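Here the complex is missing one protein chain, while the rest keep their positions.
When the chains are written out, they are named A, B and C in that same order, and each has its own residue count from 1.
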Amino acid sequence: MELTMLWYLVPSVIMFICGVYGFITRHNLIAILLSLELMLNAADLNFVVFNRFLFPGAMEGMFFTLFSIGIAAAETAIAVAIVVNIYRAIGNTDINEIKKMRF
Amino acid sequence: MEMTLPILILAIPITMFLILGIGGVYMSKKMAGVLGILGMGVTMCIAYYVALTYFFSGDPAFIDAQGLRLQVPVFDWLWLAFTNALQVKLGFLLDPISAMMLIVITTISFMVHLYSWGYMEGEKGFQRFYAFLSLFSFSMLGLVVATNIFQMYIFWELVGVSSYLLIGFYYKLPSAVSASKKAFIVTRFADLGFLIGILILSFYCKTFDFIPITNDPTSVLASTGGATFMGASVLTWALVLIFVGGMGKSAMMPLHIWLPDAMEGPTPVSALIHAATMVVAGVYLVARMFPLYLIEEASLLFVTCVGAITAFYAAVVACCQIDIKRVLAFSTISQIAFMMVALGVARPELHDGFGYMASMFHLFTHAMFKALLFLGAGALIHAVHSNDYTAMGGLRKYMPITHWTFLIGCLAIAGIWPFSGFFSKDEMLAAMFANHWFWGAWMTMVAGLTAFYMFRLYYLIFWWEENPHYKEHKPHDAPWQMSLPLIILAAVSCVAGFIPFGEFVTWNRMPYHIHIELPVAATSLTVAILAIALATVMYRKKNPIPSRLKAAMPGLWQAAHRRFYWDEIYMFITHKIIFNIICKSIAWFDRHVIDATMDGFAKITQKTSFAIRGMQSGSIQTYIVWYFLGAVLLAGITWICIF
Amino acid sequence: MFSNFLIWFVIVPVLMLIGLGLCRNSSMKAIRTVMVVGSTILLAMSLWLCVDFLAQRAAGAADEMLFTGSWMWYEPLNIHLAVGVDGISVLMLILSSVIVFAGTFASWKIDPLPKNFFLWFTLLSTGVFGFFISIDMFTMFMFYEVALIPMYLLIGVWGTGRKEYSAMKLTLMLMGGSAFLMLGLFGIYWHSSADPNSLTWNILEISNNAAIDPGWQNYLFCLTFVGFGVLGAMFPFHTWSPDGHACAPTAVSMLHAGVLMKLGGYGCFRIAIFLLPQAANELAWFFIILTGISIVYGAFSACVQTDLKYINAYSSVSHCGMVLFAILMLNTTAMTGAILQMLSHGLMTALFFALIGMIYGRTHTRDIRQMGGLMKIMPYLGVCYMIAGFASLGLPGLSGFVAEMTIFFGSFEHADTFHRVFVIAATCSIVITAVYILRVVGKLLLGPVQDEHHLKLTDATWFERVATITLIVCIAAIGCFPNWINETIQHSFTPIIEVINQAANSGAMASVM
Partner (left out) sequence: MDQVGNIILYFVTALVIIVFSVMTVTSRKILRSATYLLFVLLATAVMYFQLGYQFLGAVQIAVYAGGIMVLFVFAILLTHRPNQDEQALTSHKRVLGITCSALGAILLLFALFTMPVCEGTTLCQALTDNNVDMNAIGTALLGTDKFQYLLPFEAVSVLLLACIIGGVVVARKR
């Protein structure tokens, strides 16, 4: 039994799908953000895996992931700030309660 | 002849119109009146000079060696060129009928100008009245001197408008407003026929000018190449349509309905426009185109029939009117119809087409005595302040001048020797008998009716029974400005019959010697005298015969009094059918179908966007579902396509 | 570039725009000064252009267009700013400047935001002038759009009644027309030359090149004719006109009915007929039916309206229908009539709308049932209204008569039954016109005074008199001395008639073979 690329991609797919499920179903804004992190992480993993198995000599996948992590950090920081702000404004973080800016 | 004088005939009235129309508000009434009368007086003098020079100078420019009077286009300026061939010119055509009309129009117009000074005194808009009179005189003069049919159409429209303005002179009265509107629209409708007739005629002739058309009618016929439309030749159609224009202006059946209502205008206007000049424009038009009508006998027959029916109808209706101006209006219709019939029966082979001459002669004499009658009626109205004979009666003692002049007018129109109407009517009847006995007999009957209703009117106004109101308000004769025209016109009516008219105006412009046709003259005179006698019996003194007669035939009387319901029929067609059904449904269609379709496009767009607006819910979870499903779908499709 | 006289017709309005921009919002005096000076200059320029044009023609200048000039604007698509005028454009320029002049005086006391009003108004006139001087289809189209867009704001902000709805409707319908038009123009461009490297937007060059493929011509003709026809209020695309006019402020109604609707007719014949003659010959029948319907339909609709502006708008539908109808007759006389009718309708409708605006400004109603006897109260306006009415119903001596008669006589040159029937139907409109004009005149001006409050109203002020007299003088001038205009126009048709005849002959040849 050899560890091929397939083995690493399967958990990544599941992680991603879980992220999708969570994104669609959760009510809490922070929970949605968590799901988002899951998806992002799955994608990062894929980059790394592809880099390792398909282009072992190059480092692009790794760097992409590296930057992706950096940007994820930035994004999370802003998102969290917004969530906190929303909470302050309406006292809730339920996505269904935030309708003011629709339409 | 020099060009300047004929130009002045047209230029003075239009200048007067502009001066009085624009500057009228800044001048006193007296000044406006003097200016108007002076202008018209000068015009009349020039017109007399021009016409008399034309008839009597013997200048080879006007009459050739054989005695043929020539058609002289004194000037002819290009106004508008449709194509190289079809050119509209404004000119001045001098020939027997236009010279005759110059005299008639300027005379009556001057009389009316003078008369109005007295009649309109104290009216608001006195200046405006004189301005419009000048405009009318200009248009009418332009009409009769037209060198081409399009110029005639131009002035034809202008007289229509001046008539509209003058009928609606008392514009605060709703009845005057609606009467003026009616007059304009009915004549406009007729003008549509005229216009289409001109379109057809000019399409084949390639010219508007009267001289080539009337001097060489056979080539016009040839140019149509025998084209026909619905069984009649196109030339017949053109002529009939042109005649329809004439029917409108001359108030022939069934387009007569505007004329009685036009009596809402001031009485001098009725005398000038709706008795003497404008309403004979139709006759003049047919006379102008006469050589062309001659080659299409069907169109002449049409003219005759329309004339004969109208003459009888109007005479019957005139017997049952209360308003004296309406009686005179119907009598005008009847007399013009007389002229039409006379034109219609004229043929070159019958005594050199003297029906034409008779018709023009009657036009001339009728203009004089009808203007007289109307002006007399104006004096009566001025005196008793009412249009109805019920407010009059026994006036002969109070208004002797009016009485005598009115009597002369009545005798003239009834055709009693030696008054002018006798001569012209005799000629017309002779022409009708010469064509067919039926026309002669029919029109003799109409002549009898004419005598009857005119004397009915005369007796009811001046005899019958003295109206009790005179005690409070004693009627008296009119001031000199009004009486003078009456006297002059009465004098003319007495002597005009002795003018040797045939020497001047005939259809082929060759002199023709009038001779009284004794049998016809005797018949018509007898009929007229009998009718007058009947009227004398019935109306000289107050007696119950008329009311008994009325009671005996209530339906007939009512029908005749209501003018055989023509107005109601027209009201029904125009108001109920055209206005309510056609116009309203078109307007409805426009708003609710066409516009609604356009709005519908907008609504559909809006509805669609509203419907798909829900997808832009702002709910990020919904977005991701759609996004994800879409991505899956795309990937799946790609997958399937690849493998 | 600036040595070309025509380009100043665009530069002067632009200078006016700048001048207005510099005025303070509240200073009516400065705004009026700019407008009056600018529009007077424009009027003087257009008159001078006419004189100069006639002088050059008399001196034997035989080119199709005079005062031509062309400057590259966008090379990859070969778009030029190309200008040039023939007799028709010269008259249209005069018409536009007269109406801009009169419109300035008619909106002397516009309220609110006078500065912004005149800014948009001037922008609109910039578009109009630019359209009439252009001979490059692209710049023509651009100026056309420049003229359309300000309409929306002018109606939406300064209008009355359901102004938002009307402004939206008018703009959308005209934009829809422009969409067709744009497709048509692009199509003409792509087929403008056999050589794909020398495609051109220039009208003169296109007409000199080999004819466009007949199959394409039919499509392009429909597109361009409908596109311009919408602006010319062709049935069934006329419904923006009643609502739009009814809600527009006075000067905008004047400019719109007076000039903007003329862009439609002008474009129809300058582009649709001139560049696509074969299709014009083939498809004229269809559009004759539509325009024939317009004429009668508009007149009948006008008979039952009670709002003064609606009456006029429907009457415009009828009269503008006459313009397109005459253009489709494809002969010199009728087309001359069409141009005369454009001038005549432009002037008299502008007069009408100016007067309606003035009356509305006093009585605050446009419903004829609530007014009456105004002749007594405001004789000057009453007389002017009557003159406008008489011009509209075709009284000789005023412009309408000349135009209509030229159209009828020109149209009657076609001897077949189809044309005859439609010409006779069109002539019927003169009666219907008389009916609705007299109905309005009777109800509005004559008769007893309906409303006691109206007795206190005043007659025209001096600036209103300036506006109306300008228009009346022009109407009477055309009506009394039509022939010089006729001659100015007629020569301009020679090239158009030539291409049409060629197309007709080649069409006949094709059908024979």
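Just so we're on the same page, a residue touches a chain if its C-beta (ideal position, glycine included) is under 8 Å from a C-beta of that chain, and two chains touch if they have at least 3 such contacts.
Here the structure is a predicted model, which means the values were calculated and not measured.
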Going by the touch rule at the top, give the shown chains the omitted chain contacts. A, B
For chain A, which residues touch the unseen chain? 1-11, 13-22, 24-28, 30-31, 33-35, 37-38, 41, 44-45, 48-49, 52-54, 56-60, 62-63, 65-67, 69-78, 80-85, 87-88, 93
Positions on chain B contacted by the hidden chain, ascending: 625, 628-629, 632, 635-636, 639
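Methods note: only the chains that are shown with their structure count from here on.
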Between chain A and chain B, tell me the centre distance in angstrom, where each centre is the average of that chain's C-alpha atoms. 96
Whole-Å gap separating chain B and chain C, where each centre is the average of the chain's CA atoms: 37
Please set out, as single numbers or ranges, the residues of chain B touching at least two other chains. none
Where chain A touches two or more other chains, by residue: none
Residue numbers of chain B touching chain C in their complex, please. 78-83, 86, 150, 154-155, 157-158, 161, 164, 168, 171-174, 177-178, 180-181, 184-185, 188-189, 191-192, 195-196, 199-200, 202-203, 579, 582-584, 586-587, 590, 594-595, 597-599, 602
Contacting residues of chain A [partner chain B, same complex]: 20, 23-25, 32, 95, 99, 101-103
Footprint of chain B on chain C - complex, ascending: 169, 172-173, 235-240, 243, 297, 300-301, 303-305, 332-333, 373, 375-376, 390, 393-397, 401-402, 405-406, 408-410, 412-413, 415, 423-424, 427-428, 430-431, 434-435, 438-439, 442, 445-448, 482-483, 486-487
